[in-house]
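The complex appears here without one of its protein chains, the remainder shown in place.
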Amino acid sequence: MSAKAEALGGAGESKLSPQFHVAHHFDKADTQFDAGRMGVWLFLVTEILLFGGLFCAFAIFRSKYFPSFVEAHHHLDRVMGGINTIVLITSSFTMALAVRSAQKNETKKTTLLLAITLACAAMFLVVKYFEYSHKIHDGLLPGGNFTAADFASGHPGIFFAIYFMMTGIHGVHVVIGMGLILWILLRNQKSEFSSRYYAPVENVGLYWHLVDLVWIFLFPLLYLVG
Amino acid sequence: MRLDPIELGSFWMPKQSSTIAEEIDTAYYIVYWLDVVMFVLLMGALAYFMYKYKRRGPKDKLSDVTHSTTLEISWTIIPSILVIALFFVGLKGWMKAMVAPGNALEIRTTAEMYMWTFTYPNGNVSVNELVVPKGQPVKLIMSSKDVLHSFFVPEFRVKQDVVPGTYTTVWFEATENRDTILFCTEYCGVGHSDMMAKVLVLDKPEYDQWQETGLKPGEKPLPPAELGKKLYATRSCNTCHSLDGSRIQGPTFKGVFGRTEQIADGSSIKVDENYIRESLLEPNKKVVQGYPAVMPTYKGLLKETDIDAIIAYLKTVQ
Amino acid sequence: MSTSHAEHDHEHGHGSTNGDHVPHVLPFKVYIGTFATLLFLTVVTVAASYVNIGHTGNLIVALLIATIKASVVALIFMHLKWDHKFHGIIFVSALLFLAVFIGITMSDTEFRGEAEAIEAKNPVDLKDPFKAQRTGDIAIPKEIAPAAGGSAAPAAGSAAPAAVPAKH
Partner (left out) sequence: MANTATVDELGHSPEVQGKNYLNQTAGVWSWLTTVDHKRIGIMYLVTVLVGFGLGGIFALLVRLELLTAKKTIMDATQYNQAFTLHGAAMVFLFIIPSIPASLGNFFLPLMIGAKDVAFPKLNLLSLYLFWIGAVFMLAAIVTGGVDTGWTFYVPYASGVSTTSVISATFGVFVMGFSSILTGLNFIVTLHKLRAPGMSWYRMPLFLWSLYATSIIQVLATPVLGITLLLLIFERAFHIGIFDPTLGGDPVLFQHFFWFYSHPAVYIMILPGMGVATEILTTHSKRRVFGYKAIAFSSVAIALVSFLVWGHHMFVSGQSELSSAIFSFLTFFVAIPSGVKMFNWLGTLWGGSIKFTVPMLYGIAFLFLFGIGGLTGLFLGTLSVDLHLHDTYFVVAHFHYVMMGSTAIAFFGGLHHWWPKMTGKMYDEKLARVGFALTFIGFNWTFFTQFILGTRGMPRRYYNYLDQFQPLHAFSTYGSWVLGTGFLITFICLARSLKSGAPAPANPWDSTTLEWQTQSPPITENFEKAPIVTLDAYERPAEETA
């Protein structure tokens, strides 16, 4: 695929929103933009390591209680998980496009794309809700709360502890992400962004992609291979 | 129980009372002297510079040397070699401490808040008192019933956490005929500092005698009925058989001797020496009607004298 | 010694000379292509999970596809491909440290009790860790073991998990 960038920067298109100014401690707008991005990347590092702890627990207990993990993962719904994967990838796609349209000063299109992203996120949570209520109904719960009877292997509760912690914390990130997207959507409505200042859209986008990225690993590990 | 204090072998260390202690102390003193030499050199230099380069006035001549690659490399490489050597010093003793000899006497050790229970190969149990033979490797297979504990005998220089849900092991071979002390060294709650136990090191014959009769050197044998009473408690008879006539898991011992019991198959039997003996060794052959057949066998876990003692004791429970 | 100041500004292709930020817009087809790739790989990974190539095989395939998907998201949606190298280093270092964390931790959990047959992978009954030994079904030390015969009754409410194997 062609990765050639079409650099925008023509005089007509670079309107600056009235709210935007370069903070006094930065020498220029570009430095400010870069600083923000670097900050977000560092923040994403912390997110990766936060989830990393759970991935570590998953690896260790999968090895320790392998039969339980295999048996337990059959109780997760691959179809629902798959649908959620597609929903989240779609939201990532629309988010990426929203950043692109913000870069191109297409305010209305940005709003529309952000709204679609928001809708996808909501849909993800709805599917998650159905999955959770199903699990709760069947007693497929973490550790000491596990009540499902028809299990042959020893420690399915550990699997569901990891399942609920991972998807739960991921779900919290989705909710936070929705709040952030709503926030930039409202700011976009007020025409605060332009091709010269769209850092918040870009940075929320980065966060949202990370949420997607985590799910890209959660889905196969929990739903597909157990 | 009065706990004997730790006897000191040197200014720093307790007496060496196990085979591993010497090796660990040697490693300790290697690090110690290395540290002393390093410290004296560093602080000597510091003191000298403080004296030599004390500010005498604003016109003091300042050195303009800002770096020396030779020095940097040498004080990177030389310490690296030293610490790698230290690693191997530590590893050697550690390997010895980690791998128990094959002929080690195995003692099951249970830690719980806040006591130690030791179960010996022949089924003897001691609480908060570890009795080991001198000159024979002893391996403790340990587990905890609740939280983390840690087994530490300063004079033996051994330490190992006791973890619930898994077994950990530690081994040592005692070399001194004296009592010492074992500590719990992993914080385990309000009674943590009271979770100590006495370690009793006996000569092999005395150890064997203790295992056989429960008698430590200098102790007189108990009369059979009293030994039976002790066994009733230490061998957990009391979990299932009451003394006051109440029903627990099994029939009460109150007035059991001479009583006529209805057996599960419908026949009846008078409780005498033979029935008690049989019930200890093959408990589920003749189970009293209305009680579950759940008693474990004591075959191999009780000696003849023990059985006699229990019978003698049961005669007294009326 | 003094040249490295603000080194990233120079490799940053789209910073304009007057310091204004000028965006770097990718063509639409790049995004749509990425999206299609991600959807395709999702279908592949679900399909692959139905093909049994051994648990390790399935795990490797799933992780491989997930890594490809994640790389695509990071490189294109997150613009890492066109971004400062330093941001890539930050991102990769996170993964590196995560690998260290998981790897070294597993050097413990996978190798515990190597020297001790009794420890390895045996959960202990917390209420009575040595129940099996005391009731005499298993692991009676050899001096008295021959006496332990077939008539041994199971312990009361024997919930003990597959008790400790004999040492000898």
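Of note:
Note that the chains take the letters A, B and C in the order they are written out, and that residue 1 is the start of every chain.
Here is the rule we use: a residue touches a chain if its C-beta (ideal position, glycine included) is under 8 Å from a C-beta of that chain, and two chains touch if they have at least 3 such contacts.
Just so it is clear, the structure is predicted and the values come from calculations on it, not from any experiment.
Shown chains touched by the hidden chain across the complete assembly: A, B, C. The omitted chain makes contact with just one of the residues B:Met98, B:Val125, B:Leu243 or B:Val294: B:Met98. Looking at subunit A, the residues touching the absent chain are 23-26, 31, 34-35, 38-39, 42-43, 45-54, 56-57, 60-61, 64-65, 142-145, 154-155, 157-158, 161-162, 164-165, 169. Against the chain not displayed here, subunit B makes contact via residues 3, 5-6, 8, 11-14, 23-24, 27-28, 31-32, 34-35, 38-39, 42-43, 45-46, 49-50, 53-56, 60, 62-68, 71-72, 75-76, 79-80, 83-84, 86-87, 89-94, 96-98, 113, 146-148, 150, 152, 154-155, 157-161, 163-166, 168, 181, 183-194.
Subunit C meets the missing chain through residues 1-6, 8, 86, 93-94, 97, 100-101, 104-105, 107-115, 123-124, 126.
As a convention for this text, only the chains that are shown with their structure count from here on.
Central chain (C-alpha centroid nearest the global protein C-alpha centroid): C.
Each chain gets a centre from the mean of its Cα atoms; for subunit A and subunit C, those two points are 20 Å apart.
Averaged Cα coordinates give subunit A a centre that lies 52 Å from the centre of subunit B.
Inter-chain spacing, taken between the CA centroids of subunit B and subunit C, is 37 Å.
On the side of subunit A, the complex with subunit C involves touching residues 1-9, 14, 27-34, 37-38, 41-42, 44-45, 48-49, 52-53, 55-56, 59-60, 63-64, 66, 70, 78, 82, 85-86, 89-90, 92-93, 95-97, 100, 103-104, 154, 195-199, 205-206, 209-210, 212-213, 216-217, 219-221, 223-225. Residues 98-99, 106, 108, 110, 119, 121-123, 141, 143-146, 164-169, 240, 249, 282-285, 292-301 of subunit B are the ones touching subunit C in the complex. The part of subunit C that touches subunit A in the complex is made up of residues 8-9, 12, 14-16, 18-31, 33-35, 38-39, 42, 45-46, 48-49, 55, 58-59, 62-63, 65-66, 69-70, 73-74, 76-78, 81-84, 86-87, 90-91, 93-95, 97-98, 101-102, 105-106, 109-110, 121, 123, 161.
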